[in-house]
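What follows is a single structure, and I will ask about it in a moment.
A protein chain is absent from this complex, but the other protein chains hold their places.
Right after this comes chain A.
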Amino acid sequence: MKAERPKFIGARIQRFEDTRLLSGTARYIDDIVLPNMLHLNFLRAETAHATILDIDTSALADLDFPTWVFTGKDTAGLSMKAHQDVPEMQYSEQPFLAEGKVRFVGEPVAVILAEDPYKAEDAAELVFVDYDPLPVVGTMEQARDPEMPPLFDGWKGNVIVERQMKGGDLAAARAAAAHIITRTYRTQRQAGVPMEGRGVVAHYNPADRVLTVWSSTQMPHLVRTYISEELGLPESRIRVVAPDVGGGFGVKGQVYADEILIAWLAMKTGRPVKWIEDRREHLIASIHARDHEHTLEAYVSADGRLLGLKADITVDNGAYSTYPFTSAGEPGMVGKVLPGPYDFQAYEATFRAVATNKCAIGTYRGVARPSAVFSQERLMDDIAAELGIDPFEFRLKNIIRQFPYKNVLGFTYDEGSYAQSLEQMRELLAEDIAEAEVSKSSATRRVGVGIACFIEQTAHGTPDFTRRRTPIETGYIAARVDMSPDGEITIDLGLQSHGQGLETTMAQVAADALGMKPENVYVRHGDTMTTPYSVGTWGSRGGALGGGAVHIAATRIADKLRTIAAHLLQSKPDQIDLVDGRAQVRDNPGSFIEIKKIARIAQRNVEQMPDGMTPGLEAHASCDGPRDGTYANAVHAAVVEIDILTGKTKLRRFVVIEDCGTMLNPLVVDGQVRGGVVQGIGSAMLEHFIYDSECQPLTTNFADYLMPLAPEIPNIEVHHIETPTPLTPLGAKGLGEGGAIGPAAAIANAVGNALGTGVAETPLNTNAVWKLSQHIRETA
């Protein structure tokens, strides 16, 4: 059937949405202004752990403008419930507004509404909360100390969940090992930080009993479902709209208490309510990520074969569990992905999330994998160093080469280009490796080269989420494609696009299936009123599964176009090709009919259709992930130059070789990879969300919480290998997160290579590198 070669899939087409995004005509959450609107200001906890004795709002009565104030007493019973359905999990709920206790600095304690956002902020200053401080659980060690008081009533200690995954015979691997290498690695806590923060506007219209909620979210349908369940409204009467979203990166890929609370407030006050998060709120109270410690023990044979791996994983989760991935998601992910691209037969991981008086951990680009790959790839370098083997050599000795490969946990990897990308990277780095070697004799300036080789399970769907037993439950992505009588195409996409270029890539997919141009396709997304139910855009699934859904739906319309064309041209449907706007007979291209003519016939001149055919050119399809997802792979490499006397580390070169199967649009792939790498550079070198010993946050603005800036970023070289997967309709694997996964490991390995020392922790800022190079200064 697929005689025609794709014309647009794989083409470097400039993103259509950029015209809007770059010309100031995009419409973000803060652009939404409704008549009679109230502005919300959160009063947030200033103490990390305390009993609330009293909230005094009496001063508001003296103001010369009206205010509305709500506390946990008003919202009692409303909460976020995010549980993994396993017996080991200790459950907690996050009240919409603190009830009785606060558990982290930034937790909402009250809301103050006023007719002007400035006045709301002024009024919030007049509300006084009397706190009785409780002992703070501030570190992983304290959280695991059974003597410390639990954060929640009825809990035993502060370990939220601890579980195991294993495969093979670890004792045998240990017994057979010539080398046992044990290391502890730490990635520090980070915030997510899209350029646009979060925000919510809600409005209830009693006339048609419809609640409309605009939210800067990656998952409008899930917000709708949660509102319905928590507030008891029918989903049919709730419309959630994600307008243009200025970056999400997973931060906006959870349902937040405030999204439901603001909907509730709009109904309660009878007026539209608006909240726009400020940067401080974003940094202290949206979600955090990457706060991991992993102790790994590797069993290695005398000839450098990895025999087995034992892992102990702790994630400092903060106080609450986020919806829908829960506090079990992050440690579980590490346990699952640590085996990585290497071939070994024995594995055991113990992983836990612990509760502390900090902001909750949620999903942020890469979700646990930047930390897992940091540990995995630091370990590979540390083993290579211990055995005196070249790091490339050691990896190549252990890399998986036969596909499909069933890993030690029973996950099946589809084909990738692991060894090939390692070999290719080694060639690309030859000169840098030589320079690094020469610089080893210098006590003042060192060059280092480091790599990270990893796989990423992408396009996970329902089978994977069912195993997780968390509220995400399902993973299909749906699309509805419609060709109107003039031949123009509309895609209503279950995904929400917040930088992924879906308005372009999905148009490319539909255009190829329908023999039209991407310019003929209008992609709509983000509005639950127009788009089919889906769980949102996150998890490197959009291209592979969203593209799959669009392809399937568009192909159904294409089949109908062919049937009508065959009828009109006296041919057979399987003899009709759809190309360049025409339906033409394959062996006689001179015999054709314009596709837009067929579109008109199918909806206006229906008497010309084959007998009994239903009018219309509309199709709805969904695409779910394969059992184990599909595995994208990549090698990242960093070349650093270190000033030993000041700790200043210059990232001279960053190279990516990635394989995400079929690329829908290489330009978009490059953009996704580069953006992710920049965030990974932040993890590696700068970003650290710091709490003091009382769990007071110290990095609450951009002067203290340091993100990478353009001058620090080298040109990022991106190379592609395409190994299409048989597991998704277009052969595409996911790639949205990969860029962010490798840099921490690659840069740490480069710094370790330069300094001739192990690197145990991120971020490698000037102070950290200066400390790590102490031995060089001392021997100089």
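Heads up, the rule we're going with is that a contact is a pair of C-beta atoms (placed from the backbone, for glycine too) under 8 Å apart; a residue touches a chain by one contact, two chains touch by 3 or more; residues count from 1.
The criterion applied here is as follows: contacts and distances are computed from a predicted model.
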{"item": "From \"Branched-chain amino acid ABC transporter permease\", \"Cholesterol oxidase\", \"Aspartyl/glutamyl-tRNA(Asn/Gln) amidotransferase subunit B\" or \"Xanthine dehydrogenase family protein subunit M\", the hidden chain's UniProt protein name", "value": "\"Xanthine dehydrogenase family protein subunit M\""}
{"item": "Listed residues A:46, A:93 or A:122, member touching the removed chain", "value": "A:122"}
{"item": "Options A:127, A:298, A:399 or A:686, residue touching the unrepresented chain", "value": "A:686"}
{"item": "Identified contact with the non-displayed chain, of A:115, A:235 or A:712", "value": "A:712"}
{"item": "Of A:314, A:398, A:699 or A:728, the residue in touch with the unshown chain", "value": "A:699"}
{"item": "Residues of chain A in contact with the chain not shown", "value": "117-118, 121-122, 125, 278-280, 645-648, 686, 690, 692, 698-699, 701, 703-704, 706, 708-709, 711-712, 765-767, 770-771"}
